[in-house]
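Omission of a single protein chain aside, the complex is shown with its protein chains in their original locations.
To keep things simple, chains are lettered A, B and C as they appear, and every chain counts its residues starting from 1.
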Amino acid sequence: MVTLTRGTYALSGTSLAFKTGTWRVERPVHKHWAAPCHAACPAGEDAQAWIAKVQEKKLQQAWEILVSANPMPAVTGRVCPHPCEQGCNRGSYDQPIAIHNLERFLGDEAIRNNWAYPVPKKAKASAPTVAIVGAGPTGISAAYHCIRLGLKPTIFEALPEAGGLLRSAIPMTRLPRDVLDAELERIFALGIEFKPRHRLGRDINLEELRQDYDAVYLGPGCQRSKEWSVAGAVPGDLADGLHLLKEWVDHGGVPNTKKVVIHGGGNTAMDIARVLKRHGAEEVHLVTASGLPGPDTAPDDILNVVPRELEEGVEEGVIMHPHANLKRLLMRGSKLVGVEMVSLKKLPTASGRKARVSFEGTERVLDADIVIPCIGEAVDPEGMERVLGGSNYFRPDDWGRLSGQDNLLAGGDARGDRGTVSAAVGDGRKAAIALAAKLIDGVEPEGAPRQPIDIASLNLNYFQKGTRAKAPTLPVEERTDHAEIEGSLEWSQVSAEGERCFSCGNCLACDNCWTYCPDNAVLKTADVAVDGSHYVFDYDFCKGCGLCATECPCGYIEMIGEPE
Amino acid sequence: MNAKHADRLAELRAKFDRPPSWKDDPKEDKERQTIRERQPRFRGLEAGHRACQGCGEALAARLVTEAAGPDVILTNATGCLEVFTTPWPQSAWRVPWMHSLFENSAAIASGVEAAMKAQGKSTKVIAMGGDGGTFDIGFQALSGMLERDHDVLYVCYDNEAYMNTGIQRSGSTPHAAMTTTSPPGKERMGKRHLKKDLLSIIAAHHIPYAASASVAYPRDVTRKVRRALSIEGPTFLLIHCPCPLGWGHDGARTIEVARLAVQTGLFPLVELERGAITGVMPIRDQKPITDYLGLQNRFRHLFAKNDHRAEEEREHLQAIADYNIAIYGLAADGDDPLDSEGADTVHRCAIVP
Amino acid sequence: MIEIRIHGRGGQGNVVAAYLLATAAFEAGLYCQAFPAFGAERRGAPVVAFVRIGKQKILRRNEVKEPAFLIIQDPTLLHEKGLTTGLMKGGGILVNTKLTSGDISAAHGEEMIALPATGMAVEAVGRPVPNVALLSAFLSLTGIVPHTALRKALSGRFKGEVLDKNLNLVEMAAKAVDKGLWKEVAHAASA
Partner (left out) sequence: MRQALEGSQAIAQAVSRCRPGVVAAYPITPQTHIVENISKLVADGDLKTELVSVESEFSAASVVLGSACAGSRSYTASSSQGIMLMSEVLYNISGLRVPVVLTCANRAVGAPLSIWNDHQDSMAVRDSGWIQLYCVDNQEAVDTTIQAFRISEETEIPVMVCMDGFILTHTLEVVDIPDQALVDKYLPPFAFKRILDPKQPISIGTLVAPDFFAEVRHSQHQAMLKSEKAIIEADRDWKKLTRRGYGGLLSEKGPKDAKVGVMTLGSIGGTLAEALDTQPPRRKTKLINLRCFRPLPVAAIQKACEGLTDLIVAERAISPGLGGIVGNEIRAALAGMKKAPKVHNVAVGLGGRDVPLETLNDLVDWAKTAPDTSFSVFDAKLDKLPKEDR
């Protein structure tokens, strides 16, 4: 190099020859954590990832990311109790992101625009075949993911139409059937073979399926009501909630009652309570051992109802009795005239586990002419007796694989420990992944879930408090058996709501690291940043000050020690 | 020009031993260079400078040059910035830059600007200095530059002490702060005097634009730089930039410290035109000054147990913060996208080079 | 080479007088040198200026200690001790005074030529600045530089009406003294 001696001047930008990276004892790295919404989603949706695309206003791409986990956003956006929103870090800051509204918006947009489901891996002619029992959410999800992963699925369904509980028991006020039809039609059009009116144990049998297909996935749901009585008593006209709900969905029939006691605290309880209230019952009481959502209730003790459904039910006049149980039925002969309730709470016992404890002296009586148990259902063992044994439910591993059964998997409500559409979807997806791994690649499925990131790891200075988007709802007096109660968000609302996302644990592409680096050692590039971020660290110059890590709003940058 | 002169000019130019640009050096890593060169912002201050880890001044200077763009000439007072950017034969600057002395940045800038005028050029001139070179030793030259109406933006990187010489108090050091020449002890609680209200003195020159800014709000910094450069005549920008070494905080917390200076009211962000306040950054949620002081070793003695003076000085600084808020009307009247909470709000940015 | 010392008070145009005389000499084709006795005096204080006129280039730059002529712009200065010290033997003193030459010479015990220069200046120019009248009279007395040269020097410094009035003043003052009275002294000095 020519020496610049006269006047000892220097040429522009020549400091690049001096690699300040040697000063570093720690280096920043990108660390992609699981956003809590992602960690909380039973279907495995990464809401953070697809909301990022909403922020970029690339709606189809957002939907494509969404349906890489869940093929039915228009459905789940309506019926899911959205644990993602409970997980959302924004909830500890102002209000959680209205993820279900965004999901529904994308699902509806996809239907309206007829966006094609991406199929990353087309099945070969010789592809392994999978028989799927049950066309409920888990069966459909399993079939859909089989298609995506290059397997050939066939669904066997006892009923004439697909949909399972979505069709038979979810009120139209929550899930309009044209939405369900549209979504399922598009999924089935991907090439899923569908055999309706094929009932296991009657029209087909499991052993033959296992012989004819390379694998079988059981998603039969829970079709059998559990035994129910209070202190041994059962009214003569007893009908359970799911049965009543199915009848109402099927032909609109409801029992003619004045004072109703519903026993149980799930979505079925709330759905039937609201149906009966709308059909003229004077009083509808919902008695549940769980508590209402609120600061005084432990998270594991909150009743399992979609929060907005609870809100709407109360609006409509359903009387809630949380932390209560039925102690005795008051009968006149076989006819119910009232129930005796008692207060209780879930408390730690001597062993440390929690158990429900009734409080003596809190007994009181409710007049009632009907009591409707909504305490859940069990698997109808018909045709699966040998694999089910004597149990109410299947107990497979997390991938749905049944112990001791080669290429036989199960999931969805039939597991007994799930209970939501999203969980059923998630089971179907995981089963398909496990099958594809084994049948195509002959390996174990990979599943190392990322750790979720908590709010303390975010830098909240870079966000402003805001109000959660609220979808329009029908006024109570306009609600009918058919009209959907909750409406859609406007695009402007969707856009604003997307902007609120913290992008927990993932790159927000906000430029903070790029902007704040005093050393020009963060370079902005989409091409080279293979980790999905928009930036690379230039370790030739990074001095390891850690400013970028501190000021990353999303906790996406971690400082790690330089190798010694 | 006659032929003899042309020859003579050629001869003189030949003496100018400018080597080929570093870009032509085949040893450079082409791949990395490409990304670096494709950055969608003007790189006025390049990597490879020798600032401390987490240096607020380096960041501020980077932001200023980014906002100013290439058609600019910089002058620089002696100080950290000058030393860490230009150890011969290297320079981190990508714009013409000149350093002469500690106290004459404004004066050499006046000369550069006069030359631009004489040559009919429109290149903007930015004079730069630290607080020592601006509040104290270079103040006379600065005042003269402002009075003579030179078309120069003067940027003061305010890190509140003489850092280049090892943290001695300056006219800008805040009250009660510890420096090596204002140490706390039995008879003293750090600096006895107040931080000089430079901006008011600058404003009294009735220049078209003067403002304060902070590295914690980079968009505000660049906006103010562009605003100042769009004005013909002398303009002034005071940028608060923490010094991890001198203030005693981790380099990773530079922005956090700077932000708290604003949010407590200790460093008000204001804009003055012809001496009148025309804009302030409102403070949405005023933070207690202890949040700010507690992060920095230079205020460590203000948290001494069983020392009544510590509490008194804390209250004193809180009173100064409250006074600033009252005097400049900093208390927010409802949420404002450009207030102390809103001005640094991030969004997904889809600009990809 | 002729050396001249001019005495006046700050604000009376003492240096201008010296510069004008030297400039007139230049206009007449002679070498010249004029400079003040450099001081920090303010308005009203006694001041001195020097003029050298010669046919050859003037090299020396020391103060004029033995002038051939003194021009005194303010008669009250004559009370100052040693004002005329160093005047060459037979040298001339021109004084701005309302008194006659005889009266002023008698009053100070030295021969002096009187010129009511302030009065003339007030009459001709309207301002009480005696220097131009004194220079004109001085040229008449010595004949070292023609009046046309003084006019040229004046036209380099003044314009329009002011110049015309000053030229009139030159005429007026030139006639007020005996032409050629100091011619021989001047000749002797320049030898």
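FYI, contacts are C-beta pairs under 8 Å (C-beta built on N, C-alpha and C of every residue); 3 or more make two chains touch, one makes a residue touch a chain.
Model, not experiment: these values are computed from the prediction.
Chemist: Would you mind listing the shown chains in contact with the chain that isn't displayed?
Modeler: Counting the whole assembly, the omitted chain is in touch with A, B, C.
Chemist: Just one of B:51, B:67 or B:107 touches the chain that is missing; which is it?
Modeler: Considering the complete complex, B:107 is the one touching the chain left out.
Chemist: Using the touch definition up top, pick the residue from B:93, B:217 or B:328 that touches the left-out chain.
Modeler: B:93
Chemist: Under the stated touch rule, tell me which residues of chain B contact the chain that is not displayed.
Modeler: 1-2, 5, 8-9, 12-13, 15-16, 18, 70-73, 75-76, 82-83, 85-89, 91, 93-101, 103-104, 106-119, 123, 140-141, 143-144, 147-148
Chemist: Tell me which stretches of chain A touch the chain missing from the display.
Modeler: Touching the chain left out of view, chain A contributes residues 5-12.
Chemist: Mind pulling the chain C residues that touch the left-out chain?
Modeler: Residue positions of chain C that touch the missing chain: 15, 18-19, 22-23, 25-27, 31-36, 38, 40, 58-63, 65, 153.
Simple rule for what comes next: only the chains that are shown with their structure count from here on.
Chemist: Mapping chain-to-chain touches, which pattern fits: line, ring, star, complete or other?
Modeler: other
Chemist: What chain sits nearest the middle when you go by CA atom centres?
Modeler: It is chain B that sits nearest the middle.
Chemist: Counting in whole Å, what is the centre-to-centre distance of chain A and chain B, each centre being its mean C-alpha position?
Modeler: So the centre of chain A lies 50 Å away from the centre of chain B.
Chemist: Cα centroid separation between chain A and chain C, in whole Å?
Modeler: Computed value for the inter-centroid distance: 113 Å.
Chemist: Averaged over CA atoms, how far is the centre of chain B from the centre of chain C? Could you give it in whole Å?
Modeler: The answer is 64 Å.
Chemist: Which bits of chain B are touching chain A when the two form their complex?
Modeler: 17-19, 21-22, 28, 32, 35-36, 38-40, 43, 45-51, 53-56, 58-59, 62-63, 85-95, 218, 244, 250-256, 259, 335, 337, 341-342, 344-350, 352-353
Chemist: Which residues of chain A touch chain B in the complex?
Modeler: For chain A paired with chain B, touching residues are 1-4, 6, 8, 10-20, 23, 52, 55-56, 461-464, 499, 503, 508-512, 515-521, 523-526, 528, 534, 536, 538, 540-541, 543-547, 549-551, 553, 559.
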